[in-house]
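With one protein chain withheld, the remaining protein chains of the complex are depicted in position.
Residue numbering begins at 1 within each chain, and the chains themselves are lettered A, B and C in the order written.
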């Protein structure tokens, strides 16, 4: 299908490079059962709590990038991206928290799973130590995959019935409002790719592919209630 | 006079420690002539352009702090503070830029003066390398002093006449809306002071005092059209 | 058994908290077969290349901590720790690289495994974003475990025969010279614990335990030739 937002050359290069990893999430059993509504609410609750923690690190990575870019418009865009990650967390979890039984304190007291912590630190460390392009490539797969997933599920189903147990989640991520966000993100990706040498671009593509793998590993940690090897 | 917002103990300790430095700005010729309207518009233009650059670094320091605090409410507060610094920059400079003849490109192409760069790097380096408390103490004097200055000038004058050449500036910083911002900032200062050892508190007070000095030095660089010693 | 170096109270608290995770490595099949010499050289080669990459991140974490501590003696100690990690890498890999067939280029061109990257980013992100104590707790398990492992294996075997295929490795980590290093590290751990509030200490203990788990996961990635889920 055609993308609802423009994909500039370097973004396309990243996605092509990480094609298998990006696509793997579409067939993960967690995603399939989330889409058809058969997902055990306990697994969804586990997923949501881990996701809330993840979004804090996503916000951190965006905030760090806001301090590295020089253009005030870019600075503001990254701050708004950091903000949105936290606000989305707040809104989504207020609703699901009530029905599934968790709140801000539950989130704060839950340790991230190994796959979650690995993904979080990947974004944060790449934003802190890498170039702007590398940092951007580490955060891009999360919104990109969710938007594609949301719109893919919506297309498959035709519409999201109100009584679908995960309607709020599906509705949020299939929202066309995300297309503009994605378009802005990928435009910036291109801008910083144009300023980068080939070594940095290669590292950025690897960071992108790693984040695509981390996306799959995120579904996996939720599906398996992942825990640390030992305590 | 009484502060229009609550000053918790550690904030008071900082302000007492830095009393002379904090107070020095009230009598700087730049401030006095800004208040009475006699300030040369060329000096105000110089000041505004440097200020726009300064606010970008203030935003960076807040963004960095947002990544260091763990509590999502605090995280959001710092992101909003980073956001406000940039938005304020945008709004104020759109108006004054038109009447005084400068725009985003002018700002981008202007090198910060020595005093400005020193202040910017002080905030950013303290936020990055110091504790949360030290970072907070490095950024607190800027809004605190501006709010007190704005309200002090308003009290002195009774009201700001519409035809005062710097009415927008004076009105903005005497806005009681800043009181809530300050109250939130100082509450967080106390929270992180309560978690800090005495060495860190001492370093934080020194960082606060240095920022108070940098505030005075900021007026000074504008008043003297400061330049680098040599080119 | 008695530790050959002094273990101050907070270090003991960390080790007790992470007892099971710390101990798990002693029984990992990779470690057992490394000790008895039966380990497949291909697995050891895989391990060594990943380890070389790991040590670069360990060096980074130490370098970051050197910039956060204020005392020049502490600063120098962390720089020396960063240095040693790289020099050890160089020396060990020069020897094993020749016999097992890899060099600096092989190391540079190898992508870290998921478990390795997760561990690296855990150390780096904790050093960058956490307190000094948290950063120290993220790096401490690596040398501590290796020293205990090396000395444990030496005790079990009585001595390391020259013709043991992994003699250089075993000799290096059972070297009593590491005891002074550990003693210095744990003394600093106590110093910064004494300056920390209880929340930060709790986070530090969790970071310590996570690193103990990452140690086990590091043997595991080598034992299983771990790869990313998809490409």
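Assume contacts are C-beta pairs under 8 Å (C-beta built on N, C-alpha and C of every residue); 3 or more make two chains touch, one makes a residue touch a chain.
Since we're looking at a predicted model, the values are computed, not measured.
Engineer: Given the contact definition stated above, which residue among C:49, C:63, C:193 or C:207 touches the chain not shown here?
Structural biologist: Once the missing chain is taken into account, the touching residue is C:63.
Engineer: Which is it among B:32, B:117 or B:195 that touches the chain not included here?
Structural biologist: Touching the chain that is not displayed is residue B:117.
Engineer: For subunit B, enumerate the residues touching the unshown chain of the complex.
Structural biologist: Contacting residues on subunit B, toward the hidden partner: 20-21, 24, 60, 111, 114, 117-118, 120-122, 124-125, 128-129, 206, 209-210, 213, 216-217, 220, 228-231.
Engineer: Please output the residues of subunit A touching the missing chain, sorted low to high.
Structural biologist: These residues touch the chain not displayed: 67-68, 70, 129, 131, 195-197, 199-200, 203.
Engineer: Considering the whole complex rather than only what is displayed, give the residues of subunit C touching the chain that is not shown.
Structural biologist: Counting only subunit C, the missing chain is touched by 56, 59-60, 63-64, 66-67, 70-72, 75-76, 79-80, 82-83, 86-87, 89-90, 104, 107-108, 124.
Here is the rule we go by: only the chains that are shown with their structure count from here on.
Engineer: Subunit B-subunit C contact: same residues or different, taking over half shared as same?
Structural biologist: Result for this pair: same.
Engineer: How many angstrom lie between the centres of subunit A and subunit B, each centre taken as the mean Cα position?
Structural biologist: Using C-alpha averages as centres, the distance is 35 Å.
Engineer: Once you find the CA centre of subunit B and the CA centre of subunit C, what distance in Å lies between them?
Structural biologist: Comparing mean C-alpha positions, subunit C is 44 Å from subunit B.
Engineer: Counting only residues that touch at least 2 other chains, which ones in subunit A make the list?
Structural biologist: Residues 60, 124 of subunit A each touch two or more of the other chains.
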